[in-house]
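Starting off with a structure, shown below.
Heads up, one of the protein chains got dropped from this complex, but the rest are sitting where they should.
The first chain written gets the first letter, and so on, giving A, B and C; residue counts start at 1 in each chain.
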Amino acid sequence: MAATYKNHIELTIFGESHGKAIGIVIGNLPSGITIDQEAVKQDMQRRAPGQNALSTARKEADQVEILSGILDGKTTGAPLTGIIYNSDQHSKDYSLLKTYMRPGHSDYPAFVKYHGFNDVRGGGHFSGRITAPIVFAGNIAKQILKQHGIRIGGHILSVGTVEDKRFDISCDDQLLDTLLSKPYPTINDDVFAKMEQVILNAKASRDSVGGKVECVALHVPAGLGEPFFDSLESHISSLMFSIPAVKSVSFGDGDSIDQMTGSEANDEYYYDENGEVKTTTNHNGGITGGISNGMPITVTVTFKPTPSIAQKQKTINIETKENVELEIKGRHDPCIVQRAVVVVEAMLALAILDMMR
Amino acid sequence: MAATYKNHIELTIFGESHGKAIGIVIGNLPSGITIDQEAVKQDMQRRAPGQNALSTARKEADQVEILSGILDGKTTGAPLTGIIYNSDQHSKDYSLLKTYMRPGHSDYPAFVKYHGFNDVRGGGHFSGRITAPIVFAGNIAKQILKQHGIRIGGHILSVGTVEDKRFDISCDDQLLDTLLSKPYPTINDDVFAKMEQVILNAKASRDSVGGKVECVALHVPAGLGEPFFDSLESHISSLMFSIPAVKSVSFGDGDSIDQMTGSEANDEYYYDENGEVKTTTNHNGGITGGISNGMPITVTVTFKPTPSIAQKQKTINIETKENVELEIKGRHDPCIVQRAVVVVEAMLALAILDMMR
Amino acid sequence: MAATYKNHIELTIFGESHGKAIGIVIGNLPSGITIDQEAVKQDMQRRAPGQNALSTARKEADQVEILSGILDGKTTGAPLTGIIYNSDQHSKDYSLLKTYMRPGHSDYPAFVKYHGFNDVRGGGHFSGRITAPIVFAGNIAKQILKQHGIRIGGHILSVGTVEDKRFDISCDDQLLDTLLSKPYPTINDDVFAKMEQVILNAKASRDSVGGKVECVALHVPAGLGEPFFDSLESHISSLMFSIPAVKSVSFGDGDSIDQMTGSEANDEYYYDENGEVKTTTNHNGGITGGISNGMPITVTVTFKPTPSIAQKQKTINIETKENVELEIKGRHDPCIVQRAVVVVEAMLALAILDMMR
Partner (left out) sequence: MAATYKNHIELTIFGESHGKAIGIVIGNLPSGITIDQEAVKQDMQRRAPGQNALSTARKEADQVEILSGILDGKTTGAPLTGIIYNSDQHSKDYSLLKTYMRPGHSDYPAFVKYHGFNDVRGGGHFSGRITAPIVFAGNIAKQILKQHGIRIGGHILSVGTVEDKRFDISCDDQLLDTLLSKPYPTINDDVFAKMEQVILNAKASRDSVGGKVECVALHVPAGLGEPFFDSLESHISSLMFSIPAVKSVSFGDGDSIDQMTGSEANDEYYYDENGEVKTTTNHNGGITGGISNGMPITVTVTFKPTPSIAQKQKTINIETKENVELEIKGRHDPCIVQRAVVVVEAMLALAILDMMR
């Protein structure tokens, strides 16, 4: 399996859900950046499992040890390595996985690709757990971006059919601060209660639900990205589609922009009172022609319902070549959307940092 | 600007809308492949402008001359270069573009990035015209994939609010043949008449409309792609977001899969009567865990309404730093979706060929 | 075959010795650079064949047409394409090449790799002729570097056993100007007469000779390059080993630095009268730890004797599977070193420009 994204920034992940450790190496970071370990912890906590009835019961501190690339609290410019030791593995739960291919999971394509040698314990390297190091790297990226005045933030746009409102043109740092202070970030204060009910209902039916995360980058300068092959949208989407369970990525009003006319969808430019170039609307999500135009960059990511469900499902036994039924035991998330907000933020931060170099 | 996508396959595009020529160099193609020039012509014709009231009046034969990489009608393995000489440039229409930034276009971010030196005639290198060489490369990819039994096809999924039906699990080569024989490929025979009316209405109001293209790859073997950073979805989306005006990319039922529960969205496996592994549904669009699972790969791409419209729009004059009004003259497409089907097919074919190596 | 080098700068070459054209696409160039076409012509002329008894009789004007990326004489930032149409192909000379594998050439490994479909006429894409577009790209790079005060120059360090003196610590712009003004650049004025005799002797014996080219980059700022995997030496050597017939690359006194002790080979630092950091010697060729140290970057490249010789040679007939004898007809260079100086300069210029971004 590939381990590495190499553009200006380099990201290399490693580890398995039930192995010794998971981690990430970040190459080409600027030197002299002071790393705020509390900020790292806060983001790690936002993704961490085992916190309540809405997520898996697996308990992991997800504490990141920095192995290299830092001296006296500052980046040295050398590859920065963050490692997280696994602690709460229950590998006995996964004994069937070598032969029973779970629907909606990577089991079958991975079996074919790796000839059955892939580590299936807890999903191995395919586990959503591998996004923990991404959150670490994303937080480092956020800290660097902040020094350039750039802020990243996200919210739960929907769970099942329950929808929050979207970011609009008034989105500012204060809104991102507010969202960051909420355990379940939504713009509408009361919408999460309904989302929670949807998740608990799914859990009660031994089922799962999906949803959408919307994320924004404020104060990104105009001029990042390229028209072909290295468009800002290409790089962001490429990273987003590395997050397990993501099935759709759109920019601005991308998933409904085809319902507008050109005269509606075109964001008109004007000079504001400070002589800065702005647009009156932001249907294009801050990117036109593949390049940032100085407006907030907004991206929406759709997560499918968690494929791990406790209901009985039909599938195949790859060893006996028989059609079989499967009941997955173990600890599952009835919904991962609320834990995924910080992962989407991380990927957006990394993509923008990458394109700024 | 970046010119190149380099993975296993290498794609390098060049040229401007009103320059001498546009073209593409394809590296790392297999040797010994017989190139069917008629098939190339047919795909070029599907994208070509100037054919009727639905597209721009610019007339271009879009005939591709192969400059290198072929001997005696077969690929040699050396870089394959296709070049298209421009013939119907009307550059006088674009004199305002140096200073008036067209809403929804790349003009402003490109001005910032290239310090005003970018070629604005007809959109320069940002023009949708640059997709013509992509169609050429895509057709070569299709011809190579066909030798591996893989078929690529697409249809207009929607124009504005008028929708065709989606590809479903019964999609086969015959359906793709039927779609290819239609000037405006839709699965429902009568839906394009309504789409056409939407486009002509937009044109009459000096406006434009957008829509969606759905594309499928049949008979792709299981095992293509990687879990992180090089997922099949990452590579396909990265190429799709290089197409001008694309704002959303989703796989399978990706844009609505969050409306399902896990028990609905999980595609259950079974052995068919030939002992082949299949799934009863294909909500995941043939990709799970970032890797192809042997089912048809389906991707939906949303195009925003063409940003070039004849209506008066507000914008800025970048030279005088004033807020101004703009009326864009010249030849425009009221809708590009029908011309874009073959471009989306090309990118899907290139992405899959790339991942097979 | 691969067509592309993609780092910060992107280079994509195409074409065959006896095809319609050869060319190069350069991506990620800065915008707004005025291109001096006379400077391009001068470098092209330095490499061009057919000028006298020392090189092949093939006559090619090697005039570069710029197809894209330039407007009003300035780079636009879009991919810059230079194309050279072939004019003096004599393909009938190469009829044996499909079956008789020339010793020292790519014929046999290319036959294996491309299953016999590779274009063998004049060496096809393997021909030294493909370095003409490299010289074009290199000249563009030199022009951009010159705006940063960086100068590139080279000389014939040796032909056979006849040696010029090396660049030493006194090397300056004036020496490079002098070298550029010579048809056969050597530092010692009289050494080329001896080299010429060696070449003509080889020609008279229907044989060939090799030699070394030394190249320097002056005024390169300290800080370019990385310790591992992206060292300045890694990038320069990687490009140099793309030049046909190069078998060795060394930096500074690299090919004999193992004959010194550490106390001799260590270049000692000092502040000069202007407070600038200098070294008293430059045995390390301006690079320590993979990173430029501000001193002149010197690189020496060894070319093997031209493999095309008119003498009878033993080889194989790949079709009949027999051991055979071969006499190569056609037009050959008894030595390519004098024509290669500008090619080595081009690669050095491209590598440094690439690392400055």
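Everything that follows uses one rule, which is that contacts are C-beta pairs under 8 Å (C-beta built on N, C-alpha and C of every residue); 3 or more make two chains touch, one makes a residue touch a chain.
This is a predicted model, so every value here is computed, not measured.
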Hidden-chain contact residue, picked from the options C:Val25, C:Cys171, C:Val209 or C:Val344: C:Val209
Positions on subunit A where the hidden chain makes contact: 1-4, 6, 10, 12-16, 19-23, 25-28, 31-32, 67-69, 71, 74-81, 83, 113-119, 121, 124-125
For subunit C, the residues touching the chain missing from this view: 1-5, 11, 13, 101, 103-110, 112-113, 125-126, 130, 158-161, 202, 205, 207-212, 222-223, 225-231, 233-235, 237-239, 241-242, 244, 246-255, 257-271, 275, 277, 279-280, 283-285, 287-294, 302-309, 311, 313-316, 321-323
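In this text, only the chains that are shown with their structure count from here on.
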Degree value of the rotation bringing subunit B onto subunit C, based on Cα positions, nearest 5: 180
Separation of subunit A from subunit C, taking each centre as the mean of its C-alpha atoms, in whole Å: 46
CA centroid of subunit B to CA centroid of subunit C, Å: 39
Between subunit A and subunit B, centroid-to-centroid distance (C-alpha), Å: 27
Contacts with 2+ other chains: residues of subunit A: none
